[in-house]
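A single protein chain has been removed from this complex, and every other one stays in its place.
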């Protein structure tokens, strides 16, 4: 609407363009190939006075559960190893609940993520929350164990809001279903 | 969808934050308080080998009309002195036509803009193009002579797609209706 | 190929990189993997959050017009006092929608427009009614004629009147009228026309005013059935060509404070059935006028506790009134004295005083982030409400 937004777009994109290509690429590849694969260390965030979830303007969080380290508003949070979408934790929900006014899809895809606090692999259910337009906060895509659409139960590209009254996607959760068989 | 976008948002916003506040603000205020009020000089753009409309990734243009200087894909283009929205020139239309598949709203608001080539003031009609979702390119807001909504014919906040079959706003044109009375 | 081994090898290598960057030693990796702690419990699925029926005073509503995709706007509920989980929820607000919170009923209202095929097809204008606690859509009120006014977010496009008994929707086709709705029964009672005059400015016991193109004001009172009972014209009280007032006044104690492009305050007493224009005064010193300090922004002013807050910008010119400003001037209304001059890091675009004690000021800045300031004008926190969010208008929780 207002010119200011255009300017914001313009200035930030320009900044990105003007910054040396090397540093931008380094930043991208660190984030891409680094963060997504690094299990979160529980110590770092808790000890820091300035926790940084990587999303400016989004407050950091803890799950409040003993032995559940990390920040549910961060893409690096251990449960999100195969998530794809907006983190419900940043949208009025939490790692295991939907924002008010949405509905949770009962059918979903499943990932196996390692909890760095206890070294165990957990089965995580990435139930989508549905019925309101895209949340737009904390977009996060990680793909550990992700398979193509012909193995739907392990695929995060499918709109899993298909099990809800409205198929309009709002955000994604990461709910602990249990310890993976190998680790039980 | 993909993490990359998050990274893009993160990296560019971070860049904006990390850049010295002074230079960012200077950039904002130049663009805001400068560009909007500076009549375009016809010489500068035409002479340059690297025309810059201020929108990275959008090709520069000319209207092709003698005595109609400047770049219709730039927010600085003289006709746009009271425009508000996405420039149709960047969206498959032009300064005076709508993109394919949209419809032009017949009712609209009016501005008076000075053509720097002939020094005349022209009456410009900012007809909106309607029926497709927001174009999303070349967002531009300038407000010379803009009055609040209680003087609708001089207001650019109103969704002028109210005269079209669909009121969904796509982009805005700036059509020459004639020379303003004072200048005729 | 032994993929499991490969992955483990890589994970270890990467853990070391992570440790380097966080300045911890590699030894912590094993320390972080105790072998005998109990496993985390399975969690219930299908859990949906709810909100309190009465929202805390620190909360506010940020209306994201979503200009990049206007059919998918939203109203976001935010806690200004939160360092975590500040984003409480969102509800839809499609296509130049208008939002208002009821104080009398535990309800939220969104006037919005839908097409049967997204951007085309059959149009339906409605008011969506949400339950404050569950944010479930309780019902909808179909607006006759599909003539709801569509304008970049403006509170005065829809207002609650008479202690929230009547919901009034402004229509613009470009003919102007108001649709009167009984808030309790959700019944559409009447449509009142006010040709050439725009917006809904509540006034009197049961009525509203609209501003007209020549700077005059039409004032209408109606009865319990929504039928017009009086109509008064307040002659032009400002010069639309030379120094128009913004169409978004701030109400303080029954008086609507209209701010003009050049920095005057034009108070209109709206408490009676007939509005009464009060003496105008300037926000500016002579020196500031000379430097072209002017109000500039979208929701350019807010008020409360006897004070008026206005976004200001130096070096104003014809067309600078919507750009936002680098200062917020706070004036004591009674004394007309400036009591605070806030110098901003990021220029402000819209602002809203919340109903907290002490005062909290919520500001949408020109980068479309939301900044929270305390009563002393100090920045407390900054929020992003979404990668493409445009929270143009902020609404304080009413309490």
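When the chains are written out, they are named A, B and C in that same order, and each has its own residue count from 1.
Keep in mind that, in the parts below, contacts are C-beta pairs under 8 Å (C-beta built on N, C-alpha and C of every residue); 3 or more make two chains touch, one makes a residue touch a chain.
This one's a predicted model, so the numbers in the text were calculated from it and none came from an experiment.
S.K.: Mind giving the shown chains that are in contact with the missing chain?
M.R.: Its contacts among the visible chains are A, B, C.
S.K.: Among A:74, A:96, A:115 or A:141, which residue is in touch with the absent chain?
M.R.: Missing-chain contact among the listed residues: A:141.
S.K.: Tell me where the left-out chain touches chain A, residue by residue.
M.R.: Considering the whole complex, chain A reaches the absent chain at 5-6, 9, 13, 16, 21, 25, 28-29, 32-33, 36-37, 81-82, 84, 107, 131-134, 136, 139, 141-152, 157-159, 161-162, 165-169.
S.K.: Even though one chain is hidden, which residues of chain B still touch it in the full complex?
M.R.: Output for chain B: 1-5, 7-8, 34, 37-39, 41-44, 55-61, 65, 67-68, 73, 89-94, 96-104, 106, 115-120, 122, 125, 127, 129, 132-137, 139, 175-179, 184.
S.K.: Extract the touching residues of chain C with respect to the undisplayed chain.
M.R.: Touching the chain left out of view, chain C contributes residues 1, 3, 6-7, 10, 66, 68-69, 71-72, 92, 94, 112, 114, 116-120, 124, 126, 128, 137, 140, 242-243, 262, 292, 317-318, 386-388.
Quick note on the criterion: only the chains that are shown with their structure count from here on.
S.K.: So what's the Cα centroid distance for chain A and chain C, whole Å?
M.R.: 29
S.K.: Between chain A and chain B, tell me the centre distance in angstrom, where each centre is the average of that chain's C-alpha atoms.
M.R.: Here chain A and chain B have centroids separated by 37 Å.
S.K.: So, what's the distance in Å between the C-alpha centres of chain C and chain B?
M.R.: 26
S.K.: Can you tell me which residues of chain A touch two or more of the remaining chains?
M.R.: Residues 1-5, 7-8, 55-56, 139 of chain A touch two or more partner chains.
S.K.: Could you check chain C for residues that touch two or more other chains and list them?
M.R.: 67, 152, 322-324, 366-367, 384, 387
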